[in-house]
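Moving on, here comes subunit A:
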Amino acid sequence: MPDGSIIKTAMLEINDLHGFYGESHVLHGVSLEVRQGEVVTLLGRNGAGKTSTMRSIMGIIGRRTGSIRFQGTELIGMAQHKIPRLGIGYVPEERGIFSSLSVDENLTLPPVIKEGGMTVEQIYDLFPNLKGRGTTQGTRLSGGEQQMLAIARILRTGANLILLDEPTEGLAPVIIEQIGVAVRALKARGFTIVLVEQNFRFAATIADRHYVMEEGHVVDMIPNDQLDANMDKLHTYLGV
Partner candidate 1 sequence: MTDDIILEARGLTKEFKGFVAVKEVNLQVRRGTIHALIGPNGAGKSTVFNLLTKFLTPTRGQILYKGKDITRAKPADIALMGLVRSFQISAVFPHLSVLENVRVALQRPLGTSFHFWKSESTLHELHQRALELIEDVNLTPWAYHLAAELPYGRKRALEIATTLALDPEVMLLDEPLAGMGHEDIEGTAALIKRVAASRTVLMVEHNLSVVAHLSDTITVLRRGEILAEGPYDVVSRNAQVMEAYMGTGGGAGHA
Partner candidate 2 sequence: QVSNDVVRIGVLNDRSGIYADLAGEGSAIAARMAAEEFGGKVAGAPIEIVVADHQNKADIAASKAREWVDTGNVDVIADVPNSAAALAVQGITKEKKRIFLMSGPGATALTGAQCSPYGFHWTYDNYAMAAGTGRALFEQGKKSWYFVTADYAFGQSLEEETTKMVNKLGGKVVGTVRHPLGSSDFSSFLLQAQASKADVIGFANAGGDATNAVKQAAEFGITQSGQSLAGLLLFITDVHALGLSAAQGLMFTEGFYWNLDDQTRDWSKKFEAKAGKKPTMVQAGVYSAVKHYLKAVEAAKTDDSDKVAAKMRELPVEDMFAKKGKVAANGRMFHDMYLVRVKKPGESKGPWDYYDVVKTIPAETAFLDPALSGCPLVK
């Protein structure tokens, strides 16, 4: 559980982050900040660099420069497998369900790193679809069920910063609503959440602030309560 003394301090600070896939330079100086207990979204068109930002945090991009600090610890230069152990959980865009593992094995795969994660019971309450499917091969689940599983397995680990890349993609509206509920519940329990979304109407229902990305850097930051005032601007950014 988050420690009371660092509330309101920056949980994640990114400064002038540059990211590369091989030769291609995709992030051009991203800077942003996420405070303890916040829900923050990254918005932007396809290819704006949202996923790449998340991958940079996890250290699984080709190369990155600049600074990423998590609770004061610099992540750039750190061994890849140590980053999640600091308490960062990542739900990738492509879900990453393992086909050679059963649903149960998928669910219990990420090691629990801190206390305070959800129990398997709580997870089934949140995603009833997963119940009773324990022995099914992971990728045999439907697209949406896979998405649920991908989120569920991170909730188990107790990571206090959770990166969700397009969690609503391919989900039925009812389920999206459920995910909204879940995110608010997590927030209430003190988790910090960074969310990539195309669907900003959904984002508006749960987030505190929105960062807007374009061509590899952050072009704007809009607090949720000023969203209505900035609707036109946002529409131009996102090309709706």
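Selection rule, in plain terms: all candidates are chains of the complex that A comes from, given by their letters.
Assume a contact is a pair of C-beta atoms (placed from the backbone, for glycine too) under 8 Å apart; a residue touches a chain by one contact, two chains touch by 3 or more; residues count from 1.
A quick note: this is a predicted structure, and the numbers were derived from the prediction, not measured.
A.B. asks: Sticking to the defined contact criterion, which numbered candidate from 1 or 2 is in contact with subunit A in this complex?
C.D. replies: 1
A.B. asks: Using the touch rule from the top, collect the residues of subunit A that touch candidate 1 in their complex.
C.D. replies: For this pair, the touching residues of subunit A are 45-47, 129, 136, 140-145, 147-148, 168-177, 198-202, 238-240.
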